[in-house]
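The complex is shown incomplete by one protein chain, all other protein chains being positioned as in the whole.
The block that comes next holds chain A.
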Amino acid sequence: MAESSAYLTVELVAADRTVWSGEATMVIARTTEGDIGVLRGHQPTLSVLTDAVVEINPEEGPVVVATVDGGFLSVADDRVSILSEHALLAEEIDVDEARTELETARTLIGADDEAERRIRRAEARIRAVEKAS
């Protein structure tokens, strides 16, 4: 296998744009089975992600924190791609909006099937902002 770079090549893409791409030392994401950390030389993997926070430790600079609404993590040949229909970087998240969303979603529990999912998403967003700051 090609061991060309000392870093992982990471791409975080949403359906309508590339959210973040670059070289990184480590990627942490949450799959349906639990958290997964990816370092260089990781075994090829394809996992299903839940609505949660993704952390990317870039080659230099501060940690990149983002949230994904489901999606996939694929690792092969030190190439990591995180795919999600919808992804947001921590600095793009409106915390107040997320908190209101959390409140409304909580009142909907039981009435709406989507409520739990909305709570998870809102919580992930708030956590992402807290982690980034």
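Quick note on the criterion: a contact is a pair of C-beta atoms (placed from the backbone, for glycine too) under 8 Å apart; a residue touches a chain by one contact, two chains touch by 3 or more; residues count from 1.
Just so it is clear, contacts and distances are computed from a predicted model.
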Options "Methyltransferase domain-containing protein", "ATP synthase gamma chain", "ABC transporter domain-containing protein" or "Cysteine desulfurase activator complex subunit SufB": UniProt name of the undisplayed chain: "ATP synthase gamma chain"
Residue of A:83, A:108 or A:132 touching the missing chain in the full complex: A:83
Residues from chain A at the interface with the omitted partner, ascending: 1, 11, 13-18, 31-33, 36, 43-48, 70, 72, 74, 76-77, 81, 83, 85-86
